[in-house]
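With one protein chain held back, the other chains of the complex are shown just where they sit.
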Amino acid sequence: MTASGGQSTSTSGELLMSAPSPQSYTADEMMTVAAARRLRGGSCFVGIGLPSLAANLARRTHAPDLVLIYESGTIGAKPDLPPLSIGDGVLADTADSVVSVPEIFNYWLQPGRIDVGFLGAAQIDRYANINTTVIGPYEDPKVRLPGAGGAPEIAASCGEVTVIVRQSPRAFVDRVDFVTSVGFGSGPGDRERLGLRGRGPRTVITDLGILEPDPVTCELVLTHLHPGVTLERARAATGWELAAAPGLRETEPPADHELAALRALTGGHRS
Amino acid sequence: MTASGGQSTSTSGELLMSAPSPQSYTADEMMTVAAARRLRGGSCFVGIGLPSLAANLARRTHAPDLVLIYESGTIGAKPDLPPLSIGDGVLADTADSVVSVPEIFNYWLQPGRIDVGFLGAAQIDRYANINTTVIGPYEDPKVRLPGAGGAPEIAASCGEVTVIVRQSPRAFVDRVDFVTSVGFGSGPGDRERLGLRGRGPRTVITDLGILEPDPVTCELVLTHLHPGVTLERARAATGWELAAAPGLRETEPPADHELAALRALTGGHRS
Amino acid sequence: MATVIPLAEAVANLVHDGDSVALEGFTHLIPYAAGHEIIRQGRRDLTLIRMTPDLIYDQLIGMGCARRLIFSWGGNPGVGSLHRFRDAVQNRWPAPLEVEEHSHAGIANAYVAGASGLPFAVLRGYRGTDLPVHTATVKPITCPFTGEELTAVPAINPDVAIVHAQRADRHGNVQLWGITGVQKEAVLAARRSLVTVEEVVEELEPHPGAVTLPGWVITHVSEAPGGSHPSYSAGYSVRDNDFYQAWDAIARDRESFLTWMDEHVLTREAARP
Partner (left out) sequence: MATVIPLAEAVANLVHDGDSVALEGFTHLIPYAAGHEIIRQGRRDLTLIRMTPDLIYDQLIGMGCARRLIFSWGGNPGVGSLHRFRDAVQNRWPAPLEVEEHSHAGIANAYVAGASGLPFAVLRGYRGTDLPVHTATVKPITCPFTGEELTAVPAINPDVAIVHAQRADRHGNVQLWGITGVQKEAVLAARRSLVTVEEVVEELEPHPGAVTLPGWVITHVSEAPGGSHPSYSAGYSVRDNDFYQAWDAIARDRESFLTWMDEHVLTREAARP
């Protein structure tokens, strides 16, 4: 959910609390640090919640010039603390420019001007399609989720997309119940056929590891396991036969300065 | 010409100086006062030159709440003196709101929000179509004029249109060489067929009199002669067989307060 | 020219059963006071339009004012779900709720088309998603120059648009700043409009980033200080995050919701400055 859905709420609305790691950091902290590292600079269209926290962490550590763009129309926001809502006053007060909502979508997002789109998800499938609309049938849903917000066009138009979502069989499904935002559709060539100009999801960061699309099949495969997580555990948390990439590696654990910066952002309590 | 063409330049670019009247005012002053009187309030999309002068005169006399809108994006401008250019600083400094050029055309003109469009012309024909583009063939013009500017859409979308133009056989032609802005096209029903939503030109004010479209044929007919002007003289200045409306009347001459206000606007020298 | 009148009168004049009503304000300047007045006046069968239906639409839906919802993201920003919205969709309580669902870009452009007097807008959007399967108001359109296929959405022209702003003058000229969202477009697209303001002032001083809506495109202006609470009005108030959190528990249960509404909305008068 890009538009403020809260911290990657589960399908029933509660926060999924990940199990504490044996390390001196939580699995969520590992996930947030890993996500922040993927942002190298340029511009980032930021969803609220985990994406916003990771993008602000990147700006506080290795990417001070990262331009944060929120769908509320704030360009170049520099909040001291991650905003609680997509339209927090601090975003407007610290922005280089505040534009209307039509303008942020039409002049800034749509032309492919923004390097990275940073999204959460309620469900994600093997082709990195995202669902934030309904669980179950649309006309008679088991769970009605908030809906699309800015995500369909962020997923279509940003140079590339990073997804941050906790890994569980409920969230990582073979086929999403509803395609809110297109990853790779049904596989290779679909983005081109649909005229989507961004490269699509390049990285899916979870509390267990990192997934990337296979260069040939576009299917999400595991490229990194976070320290202490086994391949079996990642597979058990995935609703399709999760493949490991040939060069499967262990994620570099959070450095002290990364953890310190993150905890400063979350006010000491672990996110 | 809406966009700054100067004071209704003739086809050769020079100002057409109308002959002085025997009265204590010039024919141009009569024209401007007659034009100002037609503006009763509401909002007016103003071309530069004669339209701007008349609109500002109306605001100074009987229509103080008239909202002036210029295509430079200034809404509710209250200039002390008529601006020399459509984008004079005084328009922005005194406006209620200044918006971008795309916005002024899309959000303000196009939806039919503006009551009166006030245009000049190089040529006008019996169906009140206006030419400000070329005299002669388009590909090999005898005279290349400035072009369309905002006029085509002003003529299409304002609630109604007032035209102010000096009357001469060169300007009042049977058929314009180029339709820059549609009046009534080839006659009744054309505006509806073209999907033009404004009512079109309701009044053409000249230095000799006032023309209005016949309610049945849409052809411009003479409804008023300014004091001292004969029907013959008006006909001689018109390139088609100009008909007089059944109730042809003499224009009320400029009142002292109208002349005083006009001369204050033009800095004493007669426009 | 807008007339400046009390809020209860303005809502009574402008909002009728069966109308389409857009209350806009993108996380900022949300017109809560006006929404509460609609609830108090007992309006029914409204088509509610809003990019981000949040607590105020949860309240309108839960109180049975809405028949239909046109929206792009319906949640409690920073907290989670809207329980009354969910209950209406999942369980038809207190009444069935039709939904017409878009993306933000789609609704924003539909308002732009509405404000521009165009019947539709074109965007790069929706393609490949399941939205067009369920939302009839999304259609393909072909570029007449390149042959490329894009997406069209029809204009939104609400019967009434309601927004909240920082201030207005006595002629009904309105000024708002900070995150200004889609409010200008909503007002310009609507047949009638109401702007509630923090205060009516003698003269509108220029302010960086301010959008000005001239009084002659607005129907009514009503003074409603604090009228955006629990959202905020930059320069006047801050967001009441605690209330957004608290709403989750209040709205989760039908009884506690009705009790809260009775106590905090139904039995209160609109401010009459």
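The letters A, B and C name the chains in turn, as written, and every chain counts its residues from 1.
In this section, contacts are C-beta pairs under 8 Å (C-beta built on N, C-alpha and C of every residue); 3 or more make two chains touch, one makes a residue touch a chain.
Quick caveat, the model's predicted, so the values are computed rather than measured.
For the full complex, can you list every visible chain touched by the one that's not shown?
Among the chains that are shown, those touched by the missing chain are A, B, C.
Specify the residue from the set C:L150, C:V200 or C:L258 that touches the hidden chain.
Final answer for the missing-chain contact: C:L150.
Among A:S52, A:S72, A:S85 or A:N106, single out the residue that touches the unshown chain.
Touching the chain that is not displayed is residue A:N106.
From the listed residues B:A54, B:I164 or B:L196, report the one that touches the chain absent from this view.
The missing chain is touched by B:L196.
Pick from C:L123, C:V160, C:A234 or C:I250: which residue touches the chain that isn't shown?
Counting the whole complex, the residue in contact with the absent chain is C:L123.
Looking at B:G41, B:P141 or B:P227, which residue reaches the missing chain?
Of the candidates B:G41, B:P141 or B:P227, B:P141 is in touch with the missing chain.
Just checking the interface: what residues of chain C touch the absent partner chain?
These residues of chain C touch the chain that is not shown: 117-124, 137, 139-141, 143-146, 148, 150, 152, 154, 206-210.
Which parts of chain B are in contact with the chain that was left out?
1, 3-6, 9, 13-14, 48-49, 71-74, 84-89, 91-93, 98, 100-102, 105-106, 109-110, 133, 138-139, 141-153, 156-157, 178-182, 185, 190-191, 194-197
State which residues belonging to chain A touch the missing partner chain.
42-43, 65, 67, 75-76, 96-97, 106-107, 110-113, 157, 197
Operating definition for what follows: only the chains that are shown with their structure count from here on.
With chain centres defined as C-alpha means, what is the inter-centre distance between chain A and chain C in Å?
28
As a quick test, compute the distance in whole Å between the mean CA positions of chain B and chain C.
Here the centre of chain C sits 41 Å away from the centre of chain B.
I need the residues of chain A touching at least two other chains; which ones are they?
In chain A, no residue touches at least two other chains, as defined above.
Which chain C residues touch at least two other chains?
In chain C, the residues touching two or more other chains are 112, 184-185, 211.
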